[in-house]
Every structure is written in C-alpha cells, then in structure tokens.
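Dropping a structure here in structure tokens format, bear with me for questions.
Here the complex is missing one protein chain, while the rest keep their positions.
Naming follows writing order (A and B), and every chain is counted from residue 1.
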Amino acid sequence: MRSDPADYELVAPGNLREVVALLAEEPGTWLAIAGGTDVMVQYAAGKLPARKLVSIWNLPELRRIEVIAGEVRIGAGCTYTDLRENETVGREFPLLVNAASWTGGIANQNRGTLGGNIVNASPAADSLPALLAYEAELILVSVRGERRVPYLDFHTDYKKTKLASDELIRDICLSRRFSDYFSYTRKVGARQAQAISKVCIAALGRLDGEKVEDVRIAVGSVAPVPLRLLETERIVQGKAVEPSLLLLAKKIAVAEIRPIDDIRSTMRYRSTVVGNLVAEFLERLGANGRTT
Amino acid sequence: MKNDCIVGTSVPRKEGRDKVTGRAQYIDDMTLPNMLYGATVRSRVPRGKIKKITFGSGIAWNEFVVVSAKDIPGRNYIALIVDDQPCLADGIVNHSEEPIVLLAHPDRHMLPKAIDAISIEYDPLPAVFTIEESESSAQIIWGKNNTFKTYLVEKGDVDGVWGKADYIVEGEYRTGAQEQLYIENNGMIASYDPEQGVTVWGSLQCPYYIHKALMALCDLPADKVRVVQVETGGAFGGKEEYPSMIAGHAALLAIKSGRPVKIIYDRMEDMAATTKRHPSRTRHRTAVTKDGKILGGEIEFAIDGGAYTTLSPVVLSRGTIHAGGPYHWPSVRIRAKAMATNVPPHGAFRGFGAPQSLFAVERHMEHIAQVVGLSPIEIRRRNFLQPGQTTTTDQTIREAIDLEKLLDRALEVSDYHSKKQRFSKENQMGTSKKGIGVAAFLHGAGFTGSGERNLGSVVDVEACADGTVRVLVSSTEFGQGTKTVLCQIAAETLGLDYDDVTIAQADTGEVPNSGPTVASRTVMVVGKLVQSAALGIKQTLTTSGALERSYSPAEFRTACQNYVAAHGTFRSSARFEAPSDVFWDDEKYRGEAYAAFAWAVYVAEVTVDLSTYSVSVNDLVALQEVGKVLHPVLARGQIVGGIAQGIGYTLYEKVIWQNGRMQNSQMTNYIMPTSADLPPIRVFFEEMGNIHGAFGAKGIGELPMDGPAPSIINAVEDALQIRFDAIPLLPEDIFEKLATETISKSGPHSAGGVQSQ
Partner (left out) sequence: MTTNISSGGRAKCELSFTLNGEMRTVRVHPMERLLDVLRQELALTGAKEGCGEGECGSCSVLMDGALVNSCLVPILQAKSANIVTIEGLAAGEQLNCLQEAFLDFGGAQCGICTPGMILAASHLLQRNPQPSIDDIREGLSGNLCRCTGYVQIFEAVARAAHCRART
C-alpha cells in the first residue's frame, strides 16, 4: 500500500444534488469514486493524482434501472451484478450482460459500476463496446442542469471523454429496438476469467432474407478509445453473407482500427483477431440471424 | 502393531482448523510491541557504480532508522554457496531492484514517501541480459567469463556414435522465467537484544539457511541467532534462499534501532525484486538408428542465473542430471553452464532445473520420432530405461520400474489412440484444432549425489509429560503437508493414534537441523529419520520395562507419562547416514545421483482456437509412480497443484523484461491460471515401494512440474502440425508462427483454414 490515507480526503454527501454541488465548487479537484475497482488500485499503487474524493457509491439516484418510454435507463451507479441480475437487461441486452459477467470476478462485479467503467475510459473496458453497439445515450448532470449526449463519440482520445470537470454521468439509456437482433460478443483475454481484454467485440445484426439489413459492430482494446466499426458496417449493409463478404469485412475492419503493441499483446495479433472475430460474427449472423 | 492404519489414509491436516477459521498466523498478522516497519531502497539501473545518494527534502529523516552497507556488523554477503551476493550494494549495483539502503519508521505509511525522496545517481555500466550476450563475453560482468558454474557429464563414446547413426537430429529448446507467485508475499520480523542476539520470525522454507546467513552478516555465534518459521502462505522454492536476504535486512534494522522491525513486501516489490525460475536454453544433437534407438548424443544445457551465484550451481546440477529424461543413452556428453546476467538472481522454483531440461528432451523425442518415421509413442517405448540399465550419470536402475506399462496405462486412461485418430480427421476443417500429446519423465528425490550425506540431517522425537510424542525437525509446512505426514509417520511407527503426535514449530532454538525443505526430500529422507528417531523412543520405554513389546496407544501414553514423570522428558535423535549403495563422484559427475526416482507419464489434450490462437487444455491425465502414497488427499493435492503451475509455465506465465527489470510485476499483468482456465486433472498413482523412504515413500512435490509443458506443447504440435520449441507459448506466438508458415509453405504442414492478415 503505497499511499498514505492521511493525505486524502473522502466525503460521502449521500445524495446526488450535494455531490454535484461539490463538483461545481471546485471543478477538477474532486474525483468521484463509485465502487473503487479502478481508483483504489491506483491509490494502492501510489499513483492516484487526486487528493479529494467524493463517494457516489450506492447513491439511490444512480443505482436503479428503469424502463421509460421504449428505452431502458441504467443508473451509472449500477454494478455489474445489478446488470446481471436485472431481468429486462438480461433479456434484451445480452451484449451488456455478457460483458458484465466477464469483468473481473464476482467480488469486482459486486462493486464495479457501469458509469465508472465509462469514466475511467480504458480502451480495454469490457462493457463499452456493448454500449456502442446498442447506440447508448448518456444523461450527464451538473449544477447547470442535465444534458443528453450520444455515447458514440463520448470518448475523444485515450482516457479522455466529453465529461465536463463538474459533471457526472447519471444514466445510460439503451434503446429497446435491438432486442430481436442477433447478438454476438466475445472477449479475448490472457485467460478465461479476470483478464483485461486484448480484443473485445460486441455486435448486433439483422438479416433481410440472405442480406444484411442492419449491423452494429463495436470493438475494444484496438484503438485509444472503444470503437464502432462504422466503415465495416457500411460496407456489409445490404449484402449477402458469403465468404467474399467476410473477407472484405475483415479487410475494412482491420483498416479501421489502430491497435498497438503493449504489455498485454501485439498490434499484429490484435489486428488479425479482430478480423477473425468480425468474420465469425457475420458468419454466425448469416447462419442464425433471420428476421422474425 | 497396526497395519497401515494412519499412513495411507487421509488424516486431518495438523494445522487445518486454524487455516479454515482464519486463525492461522502468518507473518503480517503478527506485531511485536514497539515495532517499526522497514522498507528497501532499490537500484533503478541494471548495472552501474553508485555515485551519490541524496536524502531529499520534505521528510523528517530524524524519525527514520537508516541502514547501508557500512552498518553491517559482519560480512556484507548473504552466505549460501559462493559469497558473491551483497546484502546491501556497496558502491556498485549489478541488477535492477538490488537493495541499497534500508529504512524503518513507526508509521508504515511514511516509508513509500521516504523511498520516493531518496535519489541515487549512478554511473551506468554496460549490462548483459541474455544467455547469448553473457556467453559472448563481450562484456564481463562476473568472474572471468560470466560463468557461475559448469558441469561435464560423459558416458560411453560420444564421438564414435556419429559415424554409426542413420539419422542425426538437432534441436534447440527454450524456457522462460517464471514467478513463484505464492499468494503470501515475503515478510519477516526481526528483533535484537545484546543478550539474546537476533531473532527473526518469518515466511520461509529453510530456517537453518537463514541462521547461517545471519551469523555471518551480523557477526554472531550460533546460539545468538534464532530463526522461527511462522505459518507460510506458499513458497514453491521462492522462499528457499530469498528469505535470508529479507531476514538480513530486518535484522540490520533491528540491530541499529534496538527495536523489532517488520518488513513485508507488497506484490509489485516481491515480483520485481525476488527470485524466479531460471530461464534455459538446451541444445540437443542426437545420433539415432533407423529403428529409432538413441545411440548417443550431445546436450548443451545453459541457464540464466541472474546477477549473483545464489543457487545456480545446484539448479544447474539437477537440470544436467535430468537432461536425458527417462531414456537409455548408451553414450552421452552433457555440457552445462550457468551464466551471469544483470537481472535479479534467479532461484529455486519447484522442479529446480528439471522442468527446463525435461521440456527439451521430451520435445526432442517428438522430433526424433518425426525424422525416423515413428509415432511419439513408439519412439519412447524403444528408448525407455529398463531395470539394470544405467542413466546418463551411470546410475543403475535397480527398482523394477516398467515405463512401458506406465505408458500403456496412461494411454488407456486418456483414450490416446482413438482421440489422436479422431482429432486428425476432425482437424481437416473447423475453426479449432485439437491435439493430444504425451510426456514421459522422471524426478530424483532428495539432494543430489553426496548432498544428503553432506547435509547430515538430524531429527529429534521427544517424549512429553502428557504421554504424547513430539516431532522436532527443521522441515517446514507451507501447504504441502509436512506437519501432517511427519506426524503420521511417527504415529504409525509407534502404533499410536494420530492425535498422540504433535510437531514443534520450526524454531532453530528448539529443533535440530534436518536440512532444508526442498528437493522433494521431506517425506522420503526426513520422514525416514522420523521413523528411526521414533523407534528410539519406543526402545527406551520398552528397555526400561515401562512398556510391553505389544501395547495399545493408551498403554503407550501411560508408560510415557510415567517414564517422563520419573526421569524427565527425553529426546531420541536420528542422523542421516548415506545408504551404502549410493556412490557419487562429484568431479566426474557420475554415479548414483539420487536415492530414488519417481516416474511419470502425462497426457494432455488441447484445443487451439484458430480465431484467437489460444490454447485451452481440455484434459490432463497424470500418471505417476511415487513409491508409497502416505496421504492420498495431500498427494493428489500436490500433483494437481503442481500441474496447475506447470500449465501456467507453459501457456500463461510470461515475465516481460525491459532493461533487466520485470515490467509486468502485478497480478493483473502476470497471468496465472484461474479456476476457469484449468482442465479436469485426472491423477493416478502407481505404487512401488522405495527402500530408502519412510514406509516406501518417494518424493512427489516437484515431479508434477515436469510433465505439463512437454505434454501440452507436444499436443499443440499434434493439433497444428507446427513445431514450437519455446515456452511460454502465447497466442501471439502461435499467431506469428502460423502467419509465417502460411506464407512460406503450403502443403501438409500449413494450418489449413487460418487466415493471416
């Protein structure tokens, strides 16, 4: 344990209004801490720059899941376990629930939150491609009110988001229109459990007869930010699922990503595996994803 | 006398209750009054002269105890084999993480701040990081030619075999470093007072190694140094020699401050700074007949020892002796060397050189098979050692071992033949390929050659006032079941109830030196001595008339109580005597290397996922002949646990080095298998009693480490028809090889169905 608790301030106002007010008082000074599964690791390693923390753990305003007008609103303070245990989320958002089940072990799923995962903004975060695939929108709150933004371009660069220094994510909104899509999600880590991903993919698709009617493909760990493969989606749109399409999709996907060599894996491996998984998704879509 | 009632059954672990209730006291669970916390300032360069040490501003240095090399009362070396490893660097550092300065403070939170405030300037020196760089002698970093130790083993007429060979098969095989990754990090508490001297408590395997090291370091006589082992959370060799270093550090701080000092490493420090398994490179050149019989060969075995000698000569020794595997080599020349590099010294880890050289020979057998046109099974059959034949060191196999029978049983249980056929067919298409592979191996138990004689281990058994009997050994418990099995042996020997026997804490103030807890020697060697010493108790009681020749446990207890009441407690001692049929020539490295070998055949079934290039092990059959199994649950636990580590060694655990420092020194990035990564592991024991061991037992702790790597990599080659000769084998490595193979060849050896980019 390389930090001194005496050097840190942690407060827990207990309600969202006061948390948000505090963030506004000294913008950029207070770090929100939810389940601590990222912040506390940095802290123990002596690598946490923030000295003032405000706890948003278990805030009732943040830890709820509601169905409102055709969308499911997931509070940013929901843990992965909350997601896994929610019937609606389990039924309609398998990409998200699978990602939740792959994030750490049970103990970390009981504490890690979806909002925390987004704000920590690791490109390797497991649930972020799922949110991209579901075209999530975020509701952000501050003393200035609330605003709703598409998740698609929320991440601007490595570990940087559009969140203002006095803002918090309150809800993640998922449209229910993908509930009958074919879903495919895979995480490639160094081992079967408790692994940071080398590559992860979350994809949705629907066929019209033999042809691709609609797809959403999102990947993690192969760019500074989690990425929607918009070009790849565009290329496969309207085409029949056959070997030549798979090869083309692979090529385009590999061109869209920007993987690197790092402590976990290599650029070349990541590139090839993304291509393989995109092809596998399309192949399975072709076999399974007929419209009802 | 009862028959095999306690030995052979799975009695409760002596310290089990404490472990399942959370009451077991590990070193970080203990505090002493007035205790300080200690920490280590370490080198950030792999090699260099220390120019200047600056204690920066912002720290109340007067609150700290500071120790450097000049504070060492005795000699600034960690006494082990060669006195070359400083306890604290003095003017020069030879590896990253080398300890330079020690600090202590009452508030453990102050230590990281203080360490950050110390800046050290170096004049960097060119550093060496690989076996190749070291052996080139372009830069001399140790001794005359960077070589800690060499061995030369010669048997028969190697130079004459090449002319007679139908085939000459060559290969090079590599293994990487591996971190022991005990879940409990290294820790020690030391205290000093001028009367008692130094006492240390800690997480450790070998109290007397530390005792010897502290005597030299602190310039204290034997009776002024006391080492006490407390509950130890895993060791696997990683706490064989390293604890002498951390004990030395704690002791120096305790001496300087006059207060007890606790040093506990965190995971990052433990992984980066302490010992790991020696990386290795083995080269084989083998003369083979067209019938697949080995005529002879040359084996070059090299290990990377890191910056100081530590245990490299002994690791090298074991690797050398095992380099021929369980096969008959009519002629062989083995040239072995341990090289110096500027990384933290490598050290003991379960298997201790044998996993390295056995990986090589078992991979090499596959290649010989391919060249000759025989199956992997047939090539082994034709070369297995038979009773009456001699090993590479000219040791005659005297026991009635039947390796073919072990092989047959393993093949049957694993359904090898039908799976191999089926996989070969199914692999024609699909997004994954399956394979099955075999490894056959042996593992010598106890210290090599004259080692046990030199140790001269002593065991005491004591008759106690309450009628129970207490075992006193320096053998330590760290999960493998030392306490349980030694008590079983004593109880069985004396015809007592298991609960009538206790075992003393491993405290050098109390127990004799029964040698270190290493080399799979505890049950076989120390256990045998426990037997002898126990018999001594019985003899005293029966001779005195206190006890009849035939008695019940209750009668023994009464007799013992009465005798002790009349005469006081007494101890019976037993000292190791080398069996008369064990001869060893240290110079020629020939003779009876080990009193007993355990033998094994492992079969691994794997699936290679062609979209992610990852290997999963689907089944692992582990069949071993280990003498007598004294405790079935413990024995099985040892095999399964060792196999899990072996799977990690093969497919997951990679140390990423940069400039001689481990980059992935956290559990997030150093990948150990989780429960989700391990296959069903099916364990089978064959028993063929060993005359040297207690109740016929042989050592088994390290054996399971040898089998997984070669059997898994053999299976991967079976699946992909592509050769991999280095571990760890990661998906990235498989991908790169497949990409090159697909580009450079088509035909029977390309992996069909795989797209490279």
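Methods note: a residue touches a chain if its C-beta (ideal position, glycine included) is under 8 Å from a C-beta of that chain, and two chains touch if they have at least 3 such contacts.
Because the structure is a prediction, the values reported are computed rather than measured.
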Exercise. Taking the entire complex into account, which one of B:94, B:232, B:257 or B:457 touches the absent chain?
Worked result: B:232
For this session: Among B:155, B:470 or B:636, choose the residue that contacts the chain missing from this document, as touch is defined above.
Result: B:636
For this session: Tell me which residue among B:75, B:174 or B:267 touches the hidden chain in the full complex.
Result: B:267
Exercise. Out of B:41, B:59 or B:377, which is the one that touches the chain we can't see?
Worked result: B:59
Exercise. Please identify, in ascending order, the residues of subunit B that touch the omitted chain?
Worked result: 10, 12-13, 15-26, 28-29, 57-60, 63, 106-107, 109-110, 113, 180-185, 231-236, 266-267, 478-481, 633-634, 636-637, 640-645, 666-668, 672, 674-676, 678, 680-681
Seminar exercise, completed: Listed in rising order, the subunit A residues that touch the chain left out are 1, 3-12, 33, 35-37, 40-41, 43-45, 53, 55, 57-58, 81, 104-108, 110-111, 192-194
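The rule we apply is simple: only the chains that are shown with their structure count from here on.
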Problem set entry | Chain centre separation in whole Å, for subunit B relative to subunit A (CA means) | 43
Exercise. Can you list the subunit A residues touching subunit B in their complex?
Worked result: 1-6, 45-46, 105, 188, 190-196, 199, 247, 250, 254, 263-266, 268-269, 271-273, 275-277, 279-280
Exercise. If you look only at subunit B, which of its residues touch subunit A in the complex?
Worked result: 108-110, 112-113, 116, 266, 268, 431, 610-614, 616, 652, 656, 663-664, 666, 668-669, 671, 673-677, 730-732, 735-736, 739, 755-757
